[in-house]
Every structure is written in structure tokens, then in C-alpha cells.
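With one protein chain held back, the other chains of the complex are shown just where they sit.
Which chain is which? They are A and B, in the order written, and residues in each are numbered from 1.
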Amino acid sequence: MTRRADLLEAIAAHAVVILAVCFSLYPILWVVSLAFSGSTSLEPQVLPIPIEPTLEPMREVVGATRIEPDGSEIWLFGRQLLNSVVVSIATAVVGISVAIPTAYAFARFEFVGRREGMRLLLATQMFPAVASAVPLFMILEALELLNTRTGLVLCYASTSVPFAVFQLRSAFEAIPIDLEEAAMVDGATRFEAFVRVVLPVARPAIAVTFLFAFMTAYNEFILAATLLDDERAFTLPVVLQRFIGEYDARWDLFAAGAIVVSLPVMLLFYQVQRHMVAGLGAGGVKG
Amino acid sequence: MVSVQAKQLIKRFGETTVLAGVDLDIPDGEFAVLVGPSGCGKSTLLRLLAGLERVSAGTIQFGDRDVTTLEPRERDIAMVFQSYALYPHMSVRKNLEFGLRLRKTDAATMTARVEEVAKMLDISHLLERLPRALSGGQRQRVAMGRAIVRRPALFLFDEPLSNLDPALRAQVRVEIRKLHDQLGVTSVYVTHDQVEAMTLADVLFVLDGGEVQQRGRPIDIYREPANCFVAKFLGSPAMNLSPVELRRESPDQRWFAGQFPVATPTAFAGLETGRRVVAGVRPHDLVLASEGAGDLELDVEVVETLGPELTVHGTLRTQAGPGQAYVAVLPAEHRVTRGDTLALKLEHLHLFDADTKRTLRC
């Protein structure tokens, strides 16, 4: 009976998953089709197949250049892609560097204000950004960080910290405390034990948290559009927004840009996805 | 190599007191075992010695060095954890080297020492493996190796054998003792297993309720337990304990504790009629007597055959009818079956005060 049942189960399971994959890919294929279409159909289509396939929108987006005042030509899109990547990596590095020790303290130390701190972090997730955006600009101005990418990175990094702390705290809690104690008995200071034993062991969780922080920055455009005032400093989401104007929008360019924007993240996801299960799974995201 | 002295150690976690004034003195080079049921505070005590917890009060001295407030790394100790706590991201070699590396040992010495220890523990072929590729026994050896390679002044063991299967456990137990004899380093070993306690210890500390119940050579403690707890805790099967009253018909007659005759009244202090005491008899101290000549009568319920011995579980008969459950260990050549009534003679009696539970032996 089992072989038969197993076969049935296998078929059913694969059917469910393939259906879900269709559901998850369908809208994205529309974006892809739009990006490679030379014209638009005025009949509703079921299958996202490009009409009059063309690479023109892709070429236009990716090939964007700019003439510098000194006459030299720079590859603007490349520059902006680099910006996005750099800003996002910087965000992730800064955010994680801040979140790691904080999360470690929440996981391992008893201290006055521990419970309150954790609650406060959760509470920060509850306040809509609509009302805190304007004060944020005022603070950045006071810190003379307005219009700088450093300011942008600091903002992203700070906003990514609470979630990163939730993540990492549960990851650290899942690491047996024996390991640190063994290291301390072996002659390490608490900090050495943390750096040389806890961090390497928590690497999967750190990778996943890195990805999240990276994405916070990589997909954000409201702050970026408001804060950056040099075309060469723009990040890609800002560039994408440029394709939507007051009266009309270049959806083909928007879609082409969206695909290029998504590629690095997909790559990261692919790299990190194995860890993701372990990383998120290690006790889940404990609140 | 150091001696260990702890004075009046108190450890509180919030409201709960885990150690209520513990004194330890372990002579240089001896193997000390802390034994007790779970929750008795033995692990906490070990962690205080390691410096992984801070004392609430009291002092700890290694040799003539006061280490009470020192960090673990400043105490020159090594510890083997119950979980082994091998660093999962390092190979066995890296695990062994870790402590030396932190002490900035030069590479040549490091390699030499690691090879030496690996040979000693027969793990040379495992050096390049990661911990997750090792069996339980191999991990245990690596954990030991990591402690030994450092050549510390004091070894701490936190139930290092509890994750091994019984056969391996017995084997490693012997090896640990051998290693100790070979290295001569003072060791403190925590266990709840009385076989480990009895076999390994030069000096044994029995803990319960956050206090040392008794300290001494294992055999002395076995022979003369200081109180009911120790009496019951050490020895297998456990000592039979019966709450009874002392009596004697007249000053020139024998003392009885309930129905148990007191053979050597001079060994005890404070015998007086009507005093409430606890009479303890080890199952091994009961021998079969001819009918009518015994001190006790046991209605047999279950007989367990363990090769050379029989463990007989039954109910003690008293004047008032069947009484408490009792256990006797008899040589295997006796034929005992369920439903028999055995006449037993006792060879050794322990007496404890019913209130303080302390021994009456003087």
C-alpha cells in the first residue's frame, strides 16, 4: 500500500507546488514580457509572452550614459547600479555591525532595561513611517547628513536594526552557551569568545540578516529620491521612478529597469536561501 | 598543580539560594568528585570554581592564589563539558589548538603538544575532521584532549560521561582515572552517578540542598554515612530506612531500634528509651538465617537475579502485620521465589536521629 500511497502523495505534492510556482512567477513574467515587448497588445492576453520582442527598452535603460562637464562620458546606469549595491552593502554592514552586539546582549546578558528594550524595538515597528519621515529629515539636517549617501546609509541601517536584532537574538539564543563558556575557560575573554566562537557559528543567521538589511536599502526609493541630489549618486529605485512622469509613464523602461534591479537580489537570495531555512528556523524570529 | 580551597560559598539566583555556604578543600593532585542529585548545586559549584558564575559570598583559593573574582581565563583551569562544547566550525586540530592560540603559544610547541595529546587519546587520525563528523565517544575524547593540551593547574569535569552509552562509559571512566594518575593534575569532577563517584574519587563530596552533606574517602562515606540523605544516596540498591523508636526492656538487656537489634550499642551516642530514630540497613548487610533465628522476616515479592547476587524485594513483617517495603541482596546460590518468607539477620545497623537525620554513631 505504501508504494502506491507514496506515488499518489508525490504527484499531489508536486502538483500543489507547481501550481504555487505558477502563482508566484506569473506576475513577474508579466513584468519580463513588458520589458521585452516592442508594442502593447490591446487584446487581453493570458500568457505573458512579449509582443514584437525587442531589446530596445533594456538597452535604453542599461545603456544610459551621461556627459560630464569636462566632456567625458560616463556609464550612468553602471554608476547607479554600483551606487545601489554599495549603499545596500554599506547599509547591511553597518546595520549588522550595530545589530550583532545588541542582539548578543539581549540573548546572553541579564541587564536592567532588557525586557523594556526588546518591547521598545518591537514598538518601533508599529509606528507608521508617514509621520516620522519629516522629523527624520530634521534630524539628518541637524547632523549635517542631509543630501549625503552617508546619511542615507545611516537611515537605512538604523531602520534595519530592530528586525535584525530580533533575528540575530534568536539565532544567538539557539547557540549552546557551553561553547562560549568553553572558550572562556580556554582563555578567551567574553568578547573574544563572542567574536571567535559565537559569530562563526551564527554565520547562517548573519547571512540571512545581511540579506534582509541589504533589501531594506536596495528597494527603497522615497528616502533615496528625497535625500540624493546628484544623478551620479542616485540608486536604481530612484532611476526607476524617473520613468513615471506626471502625465505618462514609460512602462517598458520601468519593467526593463525592474528586471535589472531584481537580478542582484535574486542572486543573493539564491546564495542565501539554504541558510535562510536554518537562519529563520533557529527559533524563528522571536519577538 | 594546586590545591583548592573554597570557604563559605554562597550563590543566589534572584530569590533562590542554590549554594548555602559550601566549604571545599581538595588537596593538591587529588581527584575530587562532587556528587548529588540534580538540583543539589553541584554544577553551580563547579561553575563557581571555573569562574563562569560569580559568587554571592565566600572565597575561592587555588593554592595560595585568591581567584574569587578572577575571570575564567585567569584561573589556569580547563573544563570538560557535559555537551563537550566542541567548536562546530573548527576542525579537531583547531579545537585543540584554540586555547594555546589564545595564549600566543608558538606554532611548533602547539603542533607538538597537539600531536602528543592526540596520541595519548588515540585521536591522531581525527585531527582534520569537523566535530559533526565524529561519534559521541570521539567527541568526548576531543573534549578531554582540549582540556589536557593546555596543561592547566586544575581540571574541571561537568558530567563528562553522561552522553555516552553504558559500555563506553565504564571504559572511559577507567581511562579518565588513568589519565589523572599519569598527569597528576588536581581534578574536580561533577556527577550524579554514584558508580563514577565511588570509583573515581580520591575525595568525595556529597551535596544536597546547596550544602555539603559529607566529605571523605568514598569507602568511608559508604561505610559511615553522616546522615540519612548520604545513606540513601550512596550504595545500590539504596539503604533501607525505617523510622522507629529505641527501646530496651531493662538496663541490662539489648537495645532495639523498633525490631532491629542494636548489636554494638557502644558505637552510638545518646541511646535512650523512646527516642525516635531512623534505622538503616544496607541490603548487602542482610544475611539469610535459619528459621526463627533471624532478626527480621521478609515476604518476598520480586526476585532479581544479577549473576552472583540476588536482589530480593519484599515487605517487612512486623508485629502489627505487613509493613514497609524492604530490599535484601543475597548470594545467588540461595533459591528464593516469590511468596517465600525469609528469615534475615542483619550484620550492620546504622542509626540516625529522626529529627536531624544525623548519624548517632560516635
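Assume a residue touches a chain if its C-beta (ideal position, glycine included) is under 8 Å from a C-beta of that chain, and two chains touch if they have at least 3 such contacts.
Rule of thumb we're sticking to: contacts and distances are computed from a predicted model.
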| request: Out of "Peptide ABC transporter", "Maltose transport system permease protein MalF", "Acyl carrier protein" or "Glycine--tRNA ligase beta subunit", flag the one the UniProt entry gives for the chain missing from this complex. | output: "Maltose transport system permease protein MalF"
| note | For the full complex, contacts between the hidden chain and the displayed ones involve A
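As a working rule, only the chains that are shown with their structure count from here on.
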| Using mean CA coordinates as chain centres, what's the subunit A-subunit B distance in Å? | 56
| said: Considering only the defined contacts, which subunit B positions touch subunit A in the complex? | reply: 50-52, 71-73, 77-79, 81-89, 98-99, 102-103, 146, 150, 156
| request: Provide the residue numbers of subunit A that touch subunit B in the complex, in ascending order. | output: 176, 178-179, 181-189, 192, 196-197, 200-201, 203
